[in-house]
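A single protein chain has been omitted from the complex, and every remaining protein chain is retained in its original position.
Then we have subunit A:
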Amino acid sequence: MLLELKDVSLAYGRIVALHGISLTVDEGEIVALIGANGAGKSTTMRAVSGLRPVLKGSISFDGQDITKMRADLRVIRGVSQSPEGRGIFPGMSVRENLEMGAYTRRNRPEIDKDLERVFGLFPRLKEREKQSGGTMSGGEQQMLAVGRALMSRPKLLLLDEPSMGLAPMLIQQIFDIIVEINQQGTTVLLVEQNAQQALSRAHRAYVLETGRIVKEGTGAELLHDPAVKDAYLGVA
């Protein structure tokens, strides 16, 4: 087991956002978290990457308890997140943004190899290498955010809403790339509003409702679950 959350609760001030979440991600999997707005999907991501301290419960990663570990040290252990809203550094060029992704690494030839890999996955980024991150389109920024998260060579890639604000064709493309990244050996935990895409691509998925996990199963199971269909897939 690569990642395990046990009974994790988290609050913003007095507002409790997660009520004892437990979930696991195995090595090599794509796991999706789906749910409505405000269900706690992004909060779960923030707990895993360490942006928010948890109130209760424990998080272990790669056999180590990381519940109280600082976010920057989790990156060194192999957790990497593409944040909600992309979090591109606007004044840095595409290239500099990608280099920031490799901030924790020192091995130059290896970093260059990964740069080539990211440019291979997203040829558009290569074309825009020198352009400022802030002046790119939404789709390009999303590619940049995913590419940048890969630059730390993570064991676990956290993707928060990778399809948000993208045109349907681009959504297809970005999910194709996520599957490709996964097949190259990176485990993926993914938060999505687009439940259709997420469930059809993920090995397993969890359904979140108001800070609790209400359902779990394989992607295919949930895709055909009448309740899930009703609530999240928007088709009868």
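Simple rule for what comes next: a contact is a pair of C-beta atoms (placed from the backbone, for glycine too) under 8 Å apart; a residue touches a chain by one contact, two chains touch by 3 or more; residues count from 1.
Following the convention adopted for this analysis, contacts and distances are computed from a predicted model.
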item: Protein name (UniProt record) of the chain left out of view, among "Sarcosine oxidase subunit beta", "sn-glycerol 3-phosphate transport system permease protein", "Carbon-monoxide dehydrogenase large subunit" or "High-affinity branched-chain amino acid ABC transporter (LivM)"; value: "High-affinity branched-chain amino acid ABC transporter (LivM)"
item: Chain not shown: contacting residue from A:20, A:87, A:165 or A:217; value: A:87
item: Touch criterion as defined above, residue of A:64, A:135, A:184 or A:218 at the omitted chain; value: A:135
item: Sole contact to the chain not displayed, among A:100, A:164 or A:177; value: A:100
item: Missing-partner contacts on subunit A, residue numbers; value: 49-51, 70-73, 75-76, 80-81, 83, 87-92, 100-101, 103-104, 132, 134-135, 148-149, 152
